[in-house]
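Have a look at the structure below before the remarks.
Just one protein chain is left out here, and the rest sit where they should.
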């Protein structure tokens, strides 16, 4: 039973990644763009899932790390030629991770809702620094005129290349986090999420573990920010606003907390729902009021899908085969 | 909607829609305007103005029928690139029109510059759009933030004010407007003694009003729009400053906000490229037509939308609807004189309107013109290679 | 004389003006069960929290295995061989019984930087977990989710998780709370078997059980120790009778 369930999940993720890899064969250039964006969001959502779903740290400032990664990518790029990928990418990740180290070191002193708010506060600080100073072009944002290159091997100006570049990082992030969560480190995070007191009593100094998770998460968010900057060639302070941090939380809750694939599913579902309700071909003039449909859908999801979209198969199974009780317990292997 | 359209959508999502439109195919115009959020009303006015003109032209421009595709940009720059790509790549629009928010317009300008799609900006006054980002295929039917500010600088100097305090939100539009004011004002010997700022979109003005009272300047120049403009004018009056320290502003201070200001805006002097009671036939006809079509009085945003369509028509006529002839399109637009409700204007080499800026005085719910503050004012277009 | 594994000397804890624990000294020896009894609010739980390192005492000194440990963190004490259980279960209901113990055992060989190795393959923690489960008699329910266990089994698991870190000292906070007679017997058996290798501090309300198993009993009233002696002596101690047993 367990094995079947596990392999089912693995199959799902494998198919998803394979589907994404094949998508460019049929994609329009807009579709390619859209899915590239969603994949970046998915990476970002997974970085948040590491904190929220896996460690139980509800961070309300993930957009800051995302924005820092993006801004560093743009600001370190030379103005009249392409920067080198092997230097810009690590720099973006490192910058985001360093800020995460600073934020984490301080905010992890607090707990619960207070933690949520302190992370928000630090994100707002980063936001106002780029918003109110000329440092990063102010409110209008700044352009990345030349996309980074890797010698002549990789030309990110081609949407397909950029797409696969993003895809590789999506798959890498998923595999990295999946392995990480199964490792010593990941198991400790899981323990901290459920009962930090017990973890300390067992002999784990939980603070460094949480901090390490925070920094890792910040670094991955920085990676996503880098990809976003390269994709759009334009960064703006709104990338760091709390609206994005909030939307990310919504994505992972919608997808299903506690599951890595939930973050990916959530990112796709959230963006697709938006696109769906915004489509004037389907809703005509009412598409202007797309938020109404999105809002009601989210409410409906909360009502019928307590475990998020990840729990959908289970709910369907119950509907179809009657209320066969399923094990209430979470799955150990993610 | 009908089944056909749904199929088209499905095809577009799946990616089979790279059909190219022949000349007899309708001209696809992508409207990227805010439909939700703070600027929603502005987006509607622009769309109305644009459609009024195309309707007057029999729903055809340059010999081609027009099909609109709309995207709500939410005034969110973080989503701007995706939204504009949806129109350029997803819908393969021939023409791009938008938007209100400067940050979003910046992203649109970049995408338009890269793809070569013709972009007409019907509001956003960011200088970069017709500055460093200027491009043969990017046009603006509105203004640059600098323009009304500069004109007001001259006016305030003429009124004999020597020391002025400026107050605005700390964002690009505010900074640029204040810069324009300073250019115009200091050229005539005035001095800006303090520039007050507050974080966008904070509307708690009391502290800064008190600061103004303590500085006792000859006059105050301000740039606010929408809800902030309403509140600022009301607070300024309530603080008793309106009678002791005259307030001048860029026109958005009293445009579409007078009713909400409930009389507190009465008598305010503002500068803008449009005004009520302009003595020109085009404006009268425009107002009547707009009122009939939408049961609403038009505003400056509607005019900008209307003129965006005019610019498009001139360009398309010159190339017989073939949008690939960008050079001819641009040349025709640059050579043209536009008969706008605001009065005649032309486009500069950087494609920003060269236009009269009016001095207006708020009366009741209107901003009737007093005089022309500056004739045929052109934006300096710093950083534009075409300039 | 048996070996003293944990020694607390003159431990005092003040919360503002309130003295929760007043100059308490206690010694735990290998091979003996030392019970601390007292009414609610007598300071037993505070004492156990201080000994295990949840927070430092206002005054006093703690020695663990002969080393000065007053300012050690709780985690460090645990790694050095101090295990504790809680009054309320602190098990991980979403994990299997085995994983509960394995995770606890992992604390002894922390290698968080080895992110590529699956934790289930960690030999040390698997062995230690199995050993602990065996001791606690939970091998039969090893693969069950901890949240689905009976109350008694959950309490046993709580102890098993303490054992998984291979401690030398055990601090047990009311391990018998809420248990039926049969479950209590099993738990006492377990404690008796653990006594040989461990020093055990037992805070417990069940007097019968305490007198059955304890080698030494300390009685606390209002934060102070009023008596500390063998069970037989405590039974006849006049102070204890008036202050505590009499008050029943």
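The chains carry the letters A, B and C, assigned in the order they are written, with residues numbered from 1 in each.
Simple rule for what comes next: contacts are C-beta pairs under 8 Å (C-beta built on N, C-alpha and C of every residue); 3 or more make two chains touch, one makes a residue touch a chain.
Convention: contacts and distances are computed from a predicted model.
Chemist: Look at the options "Acyl-CoA dehydrogenase", "NADH-quinone oxidoreductase subunit K", "Xylose transport system permease protein XylH" or "Amino acid/amide ABC transporter membrane protein 1, HAAT family" and return the one that UniProt uses as the protein name of the missing chain.
Modeler: Checked against "Acyl-CoA dehydrogenase", "NADH-quinone oxidoreductase subunit K", "Xylose transport system permease protein XylH" or "Amino acid/amide ABC transporter membrane protein 1, HAAT family": the hidden chain maps to "Amino acid/amide ABC transporter membrane protein 1, HAAT family".
Chemist: What shown chains come into contact with the chain that's not displayed?
Modeler: Within the full complex, the chain not displayed touches A, B.
Chemist: Return the single residue from B:216, B:284 or B:375 that touches the missing chain.
Modeler: The single option touching the absent chain is B:216.
Chemist: Looking at B:25, B:231 or B:325, which makes contact with the chain not pictured?
Modeler: B:231
Chemist: If you put the missing chain back, which residues of chain A would it touch?
Modeler: 52, 58, 106, 109-111, 113-114, 116-118, 120-122, 124-125, 128-129, 131-133, 242-243, 246, 249-250, 253-254, 257, 289, 291-292, 294-299, 301-303, 306
Chemist: Extract the touching residues of chain B with respect to the undisplayed chain.
Modeler: 36-38, 40-41, 44, 170, 196-199, 201-204, 206-211, 213-214, 216, 226-227, 230-231, 234-235, 238-241, 244-245, 256-257, 259-262
Here, only the chains that are shown with their structure count from here on.
Chemist: Hey, how would you classify the chain contact layout here, line, ring, star, complete or other?
Modeler: Line.
Chemist: Going by CA means, which chain is nearest the middle of everything shown?
Modeler: Taking the mean of all protein C-alpha atoms as reference, the closest chain is A.
Chemist: Using mean C-alpha positions as chain centres, tell me how far chain B is from chain C in Å, no decimals.
Modeler: That gives a centre separation of 73 Å.
Chemist: Using mean C-alpha positions as chain centres, tell me how far chain A is from chain C in Å, no decimals.
Modeler: Each chain reduced to its C-alpha mean, chain A and chain C end up 42 Å apart.
Chemist: Would you give the residues of chain B that are in contact with at least 2 other chains, written as numbers and ranges?
Modeler: none
Chemist: Under the touch definition given earlier, write down the residues of chain B that touch chain A in their complex.
Modeler: By the definition above, chain B touches chain A via 1, 5-6, 8-9, 12-18, 35-36, 69-72, 76-78, 80-82, 85-86, 88-91, 102-103, 106-107, 110, 114, 126, 128, 170-172, 175, 199-200.
Chemist: Going by the contact rule set out above, which residues of chain C touch chain A in the complex?
Modeler: The touching residues are 52, 73-76, 78-79, 83-84, 86, 90-96, 99, 103-104, 106-108, 110-120, 122, 145, 147-148, 161-162, 164-165.
Chemist: Quick one: in the complex, what on chain A touches chain B?
Modeler: Going through chain A, the ones touching chain B are 26-31, 33-34, 37, 128, 131-132, 138-141, 143, 231-234, 236-239, 241, 243-244, 278-282, 284, 287-291.
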